[in-house]
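A single protein chain has been omitted; all remaining protein chains appear in their positions.
Up next, chain A:
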Amino acid sequence: MSPVLAGVLQLIALIAALALAYRPLGDYMAAVYSSPKHLRIEKFIYRCIGANADTEMRWPAYLRGILAFSLAGVLFLYVIQRLQGHLPLSLGFASISPDQAFNTAASFVTNTNWQSYSGEQAMGHVVQTGGLAVQNFVSAATGMAVAVALVRGFARSRTGELGNFWADLVRSTIRILVPLAVLAAIVLVACGAIQNFSGIHGVGQFFGGSQQTNGGAVASQEAIKELGTNGGGYFNANSAHPFENPNAFTNLFEIFLILVIPFALTRTFGKLVGNVKQGYAILAAMVTIWLGFTVLMMWSEFAHGGSALQAAGAAMEGKETRFGIGSSAIFSVATTLTSTGAVDSFHSSFTAFGGGIQLLSMMLGEIAPGGVGSGIYGMLVMAVIAVFIAGLMVGRTPEYLGKKISTREIKLAACYILITPALVLLFTAVSMVLPDALGSMLNTKAQGAAPHGFSEILYAYTSGANNNGSAFAGLNANTPWYNITIGLATLLGRFLPMVFVLALAGSLAEQKPIPETAGTLRTEKPLFAGLLVGTILIITGLTYFPALALGPLAEGLS
């Protein structure tokens, strides 16, 4: 069997697995968010928080809950990293410096998981398992809560109430993420991922003697890192490390974990707005982009452009033998089109066009299918824009799901889509004139790789502001400049869009529904899915083309 055919078959197997999980998981999540009952453990948690989970919140209250919870998360992570040298179970690692601790705390609370540290060299059990892995759950749950609040904004009328943040947060964690993560972690261990608390210990070697190696709660972190589209690796090599991702089956399984919740949330959305076909249209737009990008990526990697890859005979630099090129390509698109950022192969050594596809995937705003929660709310904002554009073309007041899209809604949606490009382009531009920032590049002009060096910096801010977390990892990002600015980009790129989404949700929920007429744009039809894809590609293309032309396009065409 040729490697290309094997790659295509793996893609087909992945699609089949996702299709099987789509309805049951989507329906289950819809039931979780609409159930009036609390589990006993949830009641206990609400008592600990001191919150009444049955009070409805308007959007400012919902937002305040998110901000308070996230602020607590940032402070807690910052403090335990700064104190690591004094904590037990820290494997002898020192405390983390202030700028790196800020960067890591911001990065994990925002579901980004950008890492300017090297896992096996810096973080002990307390920080990894008791701090970082916890945010893998709760940052994902926060994203899901915001998504559900927006969906309620469409589904409800003549009320400003969007649900209860504490209830949505706790249910997402307890009823969805934890049970799935337990199952996934056990599958990973069964296939070879490690799960122990043996810390740093010697392991015998072929010629005798021994070498030091790290033990840890790796499988449990790996499972939620993929499932919650987080991406922060236990080890520096992330999912390329054999202890995180031991074989080709686990590789495909991890891709499945990355994609399963974001895709299934379109079903949840359809259920909650009372018309599953609306969810299918959103799903169709997501699948079109995801499949298109995956096919392009496989083509580019199998063609292995670039002088070094041509000399080698295949694009194997930075890729593992057990995965091969096909499934590494599938992984890299899945991780950049969601907010995951885990890597099973190193993006910096992909072909120039492959690197461009990874960049563009993040630049789309990570909505196909996107992060858990953040993918669907980002996609719904794009749907609002698409409806608006369609309305302009025929001269009708735009409406979506029975809600009028007026000036206020469009302003909020426009703010949403402007934030991340502004952060990415501004920070990249400033870094390009700072000598210190430029000094962090690995690939340089002297090595005939000037555009690649630029791409390293563009990638860093694209990844940070879009809450992805993957990297062109040659860039030495552990400097105060990058730690602080990328940390800020993750925070602003996460919470400002949430403000606009929740304000939008509140404003939609207050409206009274307008009846469908013959002139209403049918948003559950293929035509609308096509319009949505076109809108996304054109808006992103116009925004980022100059930056892409200086980086991957210049590199690929030279």
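Here, contacts are C-beta pairs under 8 Å (C-beta built on N, C-alpha and C of every residue); 3 or more make two chains touch, one makes a residue touch a chain; residues count from 1.
We take it that contacts and distances are computed from a predicted model.
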Worksheet entry | Undisplayed chain, where the name is taken from the UniProt record, one of "ABC transporter permease", "Acyl-CoA dehydrogenase", "Cytochrome oxidase maturation protein, cbb3-type" or "Potassium-transporting ATPase KdpC subunit" | "Potassium-transporting ATPase KdpC subunit"
Worksheet item: Which residue among A:Phe154, A:Phe256, A:Phe346 or A:Tyr400 touches the omitted chain?
Response: A:Phe346
Response to the item:
Touch with the missing chain holds, among A:Ser35, A:Thr55 or A:Ser198, for A:Ser198
Discussion item. Considering the complete complex, identify which of A:Ile389, A:Leu442 or A:Leu488 is in touch with the unshown chain.
Written reply: A:Leu442
Worksheet item: Among A:Leu71, A:Met393, A:Leu434 or A:Ile514, which residue is in touch with the absent chain?
Response: A:Leu71
Worksheet entry | From A:Pro98, A:Gly199 or A:Pro242, residue that would touch the chain that is not displayed | A:Pro242
Practice prompt. Touching the hidden chain in the full complex, which residues of chain A are there? Just list them.
Written response: 1, 3, 6, 9-10, 13, 45, 48-51, 64-65, 68-73, 76, 118, 120-121, 129-131, 133-134, 136-138, 166, 169-170, 173-174, 178, 181-182, 185-186, 189-198, 200, 203-208, 211-215, 217, 219-221, 223-224, 235-237, 240-243, 246-249, 251-252, 304-309, 311-325, 327, 343-346, 348-352, 355, 440, 442-443, 447-449, 452, 455, 472-474, 476, 478, 555, 558
